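Here the complex is missing a single protein chain, while all its other protein chains stay put.
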Amino acid sequence: MITPPNFPPPGSASDPPVVEVGHSRVRLLIARTRLALHSFRAGWSIFMESAIGVLSLVIIGIFAIMAVAHPILMLTIWDVDTYDPVTGYAFDQVDQPAAPSWRHPLGTDPLGRDVLSQLLWSTRSEFVLGITAALVTVAIATTVGAVSAYYGGLVDVFFMRLADLIIALPGISLLIVLSALFKLNLFYLALVIGILGGFGGTAIILKSQALSIKVKPYIEAATVAGGGHFHIIFVHIIPNLLPLSLLYMMFTVTSAIFAEAVLSFLGLLDLRMSWGIMIHTANTGGYLMGGTRYWWLVVPAGASITLLCSAFYLGGRALDEVVNPRLRRRHD
Amino acid sequence: MEANQAHTPPAAGDQLVSVSGLTRQFPVGRSLFRRATSFIHAVDDVSFQLNAGDSLGLVGESGCGKTTVGKLLVKLLEPTSGRITYRLPGLDVAEGPENVPLEASAINGRRLRAFRRQVQMIFQDPYESMNPRRTIYDTIAEPLAVQGMGTVLDRVDMVSEILMLVGLTPPATFLFRHPHELSGGQRQRVAIARALVVEPSFVVADEPTSMLDVSSRTGIMNLMQQLAHGLGIAYLYVTHDLAVARYMCHRIAVMYLGKIVELGETEELLRNPLHPYTRALLSAVPVPNPEYRRGPPSIVGDLTAPIDPPEGCRFYDRCPLATNHCRDNPHPAFEEKAPDHWVACYEV
Partner (left out) sequence: MTASAASPVLKVVDLSLRYLTRGGEVKAVQDVNFELAQGEALGLVGESGCGKTSVANCLMRLLPDNAQLVAGQVFLDGQDILPLSEDQIREYRWQRIAMVFQAAMNALDPVYKVGQQVVEAIEAHGVEPTLSLARERVAGLFRMVGLDPALMDRYPHEFSGGMRQRAVIAMALSCDPRVIIADEPTTALDVIVQDRILRELKGIQQRLHMAIIYISHDIAVVAEVTDRIGVMYAGRLVEYGPTAAVFRAPLHPYTAALMGSFPSIAGEKRVLANLSGEPPNLIDPPSGCPFHPRCVHATDVCRQEIPPRVERDDQWADCWHPLEEVPSLQPAKAGGT
């Protein structure tokens, strides 16, 4: 029952700079950029206050470095014949898979390929897959959510029943069927996951948010100002949906990486290499049965899947605090 | 700011807005598969006129339909029946002579754009009536931008000019702020600026001060009066507060459950209230003077929702003067009991 003290601090330290615009488009642009930077910094400082936010950033940062490291290593100290993640063969090892050594820090796989190289190479495709799927999801879900909330009626009924249908479909099984019918490469997989997510549950969540935006007086104010449907949807509703969209983008990355791992493990995807394929290779060779003896075949890839998925999930949770001030802890 | 200087502003005294038999019903419990069987009679057979430069206060308790009237007048809602006609500069029927009254139902397409320049609205909630992600400049320039008035740099000038007019100086310190960085009073000034930047002839103000602090409230009321007077803008002031309406308006219309029950010149209506509901309302308003003693409350019961109201006077069940005549006959017609003082009651 306590209303938190609400003292608007006009003139506090965090004021944005005073901007003299004058007669110059460039200065107008500069003013806007400085403003955007200002609000970005404000959000950033809240994000960085949350431990899980920092943790997720550190993990994602490490994986990003790994993704960048692979081509550099291939150009410098790794020769293509030995270290190529798909066609390489570790001639220096007698038995394959070989245990970790100085030349192969994570050992080699049953086909004699360097595990570390595979791991680093795959990181990039996991990022590409996750982010593409997330962008597709969010672009579709935001538009569908805004449009069906704004127009209501039959448009709304159509998109919401479609969403129900997609939610009712078992996702992974559907992907298995699709991958049996088509050759799913990384891009198509991202597209399918994105479309399923975009027209599915995320659309419903964003629509309910859009509904609460639609009834705000500033939408009426925009109508009175003379704004048409397009103006209201794209200038007022969607920008206010974006924070939530960004959040679901983070969660979609997680589910895309996870889906890829499952499908690859089942050997259903048309990929050169991925974390899922690494585990798949170990499995088909029967090395999963060997207990912890051949740990380097499974642990690096498994741990990477878990860590990257959790990092994006935790990042989403931390973003939630930026987006949703109610969740913020009071500073004490 | 020179958006419509080609048009001569309406001379004071011209009938600007004329409302007759305005009715708006909202269905209750309608769904995709079920047609509504009951209706909320939010606005029921309301008629009044507003002259250029005039100000009318629409007063009533929450749920009496006063905000709905405001939204109907700015075409945020379409009436169920009844007519609204406007005589607005720059909004003439194509082949007719200058200033032929224009029916609200005929305003669409290109004409709707011109209408939006002439008729504006100020909303109640200064916190929710501005998009939190847009800067003050974006908010005020929105009507200019969507109507394609001026270039970006022209608009910066126009917005700066209007910011000075509403007392937000220097404008440069406000242009690129976000609404949450402003106090309630400052935001309501921005809302006024947004409504006035297109130089309208008619503004609907929906309780613009009810959510503000005492001190900023007076500033906003005085500002609105100065600007409306200076720019010759007529306004409809929707409020629940008779004291505010008295301060702001030439005339006051009292609404009860979708009907206007009394309409008159402000001081006349306050001095000589005729309708029993107006009297009850007046006797319930607290007065900031400890020595002032008000009369005892004169009406009983609680406000009901106007869902499928019964025949007879809407005020019948709470009225101290009610007779069987009030119950058995339709809601009383509006009659001019004194010069320019209209009342809808059988018993006065």
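We just call them A and B in the order they show up, numbering each chain from 1.
FYI, a residue touches a chain if its C-beta (ideal position, glycine included) is under 8 Å from a C-beta of that chain, and two chains touch if they have at least 3 such contacts.
Keep in mind it's a predicted model, so treat the numbers as computed, not measured.
Among B:P89, B:P171, B:G185 or B:P208, only B:G185 touches the chain that is left out of the view.
Listed residues B:F39, B:Y127 or B:Y247: the one in touch with the omitted chain is B:Y247. Checked against the hidden chain, the listed residues B:L281, B:C319 or B:V343 yield one contact partner: B:L281. Considering the whole complex, the residue from B:G219, B:P309 or B:P332 that touches the absent chain is B:G219. Contact residues of chain B toward the unshown chain are 55, 61-62, 183, 185-186, 213-219, 221-222, 225, 229, 240-244, 246-250, 266-267, 270, 280-292, 294, 297, 299, 302-303.
In the analysis below, only the chains that are shown with their structure count from here on.
Interface residues of chain B facing chain A in the complex, by the touch rule stated above, are 32, 71, 74, 76, 112-113, 116-117, 119-121, 123-125, 128-135, 142-143, 146-147, 152-153, 156, 172-173, 175-178, 180-183, 191, 194. Only residues 8, 10, 15-16, 18-21, 23-25, 28, 31-32, 35, 39, 157, 216-218, 220-228, 231, 235-236, 239-240 of chain A touch chain B when the two sit together in their complex.
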